[in-house]
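Working notes, structure below.
All protein chains of the complex are present and in place, except for one that has been dropped.
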Amino acid sequence: MNLYIELLASTIRMSVPLILACIAGLWSERAGIVDIGLEGKMLIAAFVAASASAVFGSAWIGLFCAILASLAFALVHGYASINQRGNQVVSGVAINMLAAGLAVVLGNEWFREGGRTPALPPEGRFLPFEFPMLYDIPVVGPFAKIFLTHSILAYFAFAIVPISAWALARTRFGLRLRAVGENPQAVDTAGISVAALRYRAVIIAGVLCGVAGAFISTSLSSSFVRDMTAGSGFMALAALIFANWRAFPALGACLLFGFLQAVGNFTQGASIGGFQIPVQFINMLPYVLTVVLLAGFIGKSVPPKASGIPYVKDR
Amino acid sequence: MMQSRGELPHWVDVGLIPVINLAVALIASGLVVLIIGENPFEAMWIMVQGSLGSLKGWGYMLYYATNFVFTGLAVAVAFHAGLFNIGGEGQAYMAGVGAATVGLGLDFLPWPILLPLAILAAMAMGAFWAWIPGVLQAKRGSHIVITTIMFNFIAASLVGYLINYWFRPVGKMAVESREITGAYILSAREVAREYFGVKLASSPLNFSVFLALIAAWAVWYLLWRTKLGYEIRALGANPSAAIYAGIRPDRIIIIAMAISGALAGLMAVNEILGVQHRLLLGYVGGAGFVGIAVALMGRSHPIGILLAAMLFGLLYQGGSELSFAKPEINRDMVVVIQGLVILFMGAFEYAFRPALSALFYPLGGEGNQ
Partner (left out) sequence: MTPAIELIGIDKRFGSVHANKDVTLAIAPGSIHGIIGENGAGKSTLMSILFGFYQADSGEIRVKGKPVKIRSSSDAIALGIGMVHQHFMLVEPFTALENVVLGAEGGRLIGPALTKARAELVRLAKDYELEVDPDAIVGELPVGLQQRVEILKALFRGAETLILDEPTGVLTPDEADHLFRILRILKDQGKTVILITHKLREIMAITDRVSVMRRGELVATRETKATTVEELAELMVGRHVLLRVEKGPSNPGETVLEVKNLTWKDRKGIARVDNVSFSVRKGEILGIAGVSGNGQSELLDVIAGIARPTSGQVIFEGKDIGILGDPRHVRAEGLAHVPEDRQHRGLIGSFDAAESAILGWHHLESLGKGFRLDRDKVVARARAEMEEFDVRPPDPLLKSAKFSGGNQQKLIIAREIKSNPDLLIVGQPTRGVDIGAIEYIHKRIIQLRDEGKAVLLVSVELDEIRSLSDRILVMFAGRVMGERGPRATERELGLLMAGVGQDAA
């Protein structure tokens, strides 16, 4: 019983960075900017959050700096994709490498621990809220242990999903943003700036990746270690495709992938009907599912029509 | 079509712009070194010394370059067909399984037979791992960039599983296969000792370096001297002209991806058969991604790729020397430089064109000669 509660609580924890990165990707790609660089933005943010928090002794300052760092990378990507009309995939790959390299190089120079950052004291971390009096109440207790044992960033992540869904569906900004990802020329002829819309989308993605990175190094963990995002950004990308570029399905996909990660962490594999499934198969399941979906064997996933295509005004 | 301005002389497009982009990437890297509080010129000098200043340095530099030639060629062949293969990492990883399976499983065979078989198995596995995304792109329209990324992760888990559950001898703690003794590529050091009686400093350089040269030549021959290569380049350069010419895009996509994967697979030959002599976890170590930088820098031409691979070989070898000499500068500085090279040579490829255009056509006249 306790194991299952732990597993579910861990599922929620593991899915938080996925949700944030996935929603970041959602904003970016709905505006027509392909974002392979989610991973890199999260990684640099995780590093900067842990560093700033270690230096200033405040998790909030860490978070703030992490957002700035991620934003800087997002703007580089925006400039490459929007102004330079460069290849968005190439730009994303560059950002991932740059982040992976810079985090270790700067971390090594600042803290001399081979790229690690120092272990953070409690005030330097986003610690989970605790409600001990709730945990022992029958019926409610288990639920409280699953849902009410997380840090503020986790709740932010879960709040951002309905907010994003609402903003995309119901606001002027959301309407225009969705339009620019499908047919930028229609937006342009309606007298709206394509570049401004796309920059705003890229900025939102940067902020969300910043929060995701800060969560990884200052909430899930208490320091930065190299490559600590371990492919979360790509898993978020997979979740986004799996969710067909929609906010609530994205939440579902991230929870599913988070659950698989949690299972992988908890056991060295799971057994179904006495048959042992190696942990590696659980780890690869999200990616396999995504490929199967992409191949059109289960349902269909259709990206925004203009994604990845630089907008050129001339016909 | 309406590019009345911006038509630059050929040598500017092929020569000057890449050089400028590379210079800017290196200057940006220098700034990072400055931020760390070190002298970038000194760092550069240590790197050059560390790789070109000794035979050992040369050995390591060429060993790294061998890997990068393979992965760079892999990216380039796909580029020529208009495809972006980000999956070199996974293809090279899977190729190791092929090499090890044959190397270990058929080790009753004499080496002149076993070694070519192991090499072919590596290429076949790499090709297979790229062939699937190729088929999915050609027949089902699944975007190759996404599928190859996913295949990198699937390969990472799958190979981890295979080593753990199939290759690891019972009772062995280290997660790796037993030693491959039959399919053995001689290292430069062994050759020097055995045949020339010369003692060389230890380095992982081995005969695979010649395989890299052959591969570079073969890619050049394929692309510019065969009908298939013509079709690959035609499809990449102008899909509608290719269709007019009766070239079938789906067929070419699949073939180009398989060739690309086979080339990436050769990286496993250098690493598994040439250096490690066993299958071990994570041996690709990012070489697949370096291939992207190498291909971009080498303008997808084999000669450019050879040069770019040597430059990155220099950076990798020099980078580790640098981190010994100056612990303040971590080895991962190389990854930073790599990222900057990809950024400036790929994403900002045309950033300096307008300025150059203005330089060449100061009066804003039309650039049609």
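In this document, chain identifiers A and B correspond to the written order of the chains, with residue numbering beginning at 1 in each.
To be clear about the criterion, contacts are C-beta pairs under 8 Å (C-beta built on N, C-alpha and C of every residue); 3 or more make two chains touch, one makes a residue touch a chain.
Note that the structure is predicted; figures quoted are calculated from it, not measured.
Q: Which of B:E231, B:E321 or B:E349 sits in contact with the chain that's absent?
A: B:E231
Q: Can you say which of A:V187, A:A262, A:V279 or A:L294 touches the chain missing from this structure?
A: Spelled out, the listed residue whose C-beta touches the missing chain is A:V187.
Q: State which residues belonging to chain A touch the missing partner chain.
A: 170-176, 178-179, 182-183, 185-192, 305, 313
Q: For chain B, which residues reach the chain that was dropped from this view?
A: Within chain B, the residues touching the omitted chain are 1-2, 4, 10, 224-231, 233-234, 237-238, 240-241, 243-248, 366, 368.
In this section, only the chains that are shown with their structure count from here on.
Q: Hey, how far is the Cα centre of chain A from the one of chain B, in Å?
A: 29
Q: Within the complex, which stretch of chain A touches chain B?
A: 36, 76, 80-81, 84-91, 93-102, 104-106, 108-109, 112, 114-115, 226, 231, 234-235, 237-238, 241, 278, 280-281, 283-284, 287-288, 290-291, 294-296, 303, 314
Q: Which residues of chain B touch chain A in their complex?
A: 2, 32, 35-37, 84, 86, 136, 140-143, 145-147, 149-151, 153-154, 156-158, 160-161, 164-165, 289, 292-293, 296, 327-330, 332-340, 342-343, 346-351
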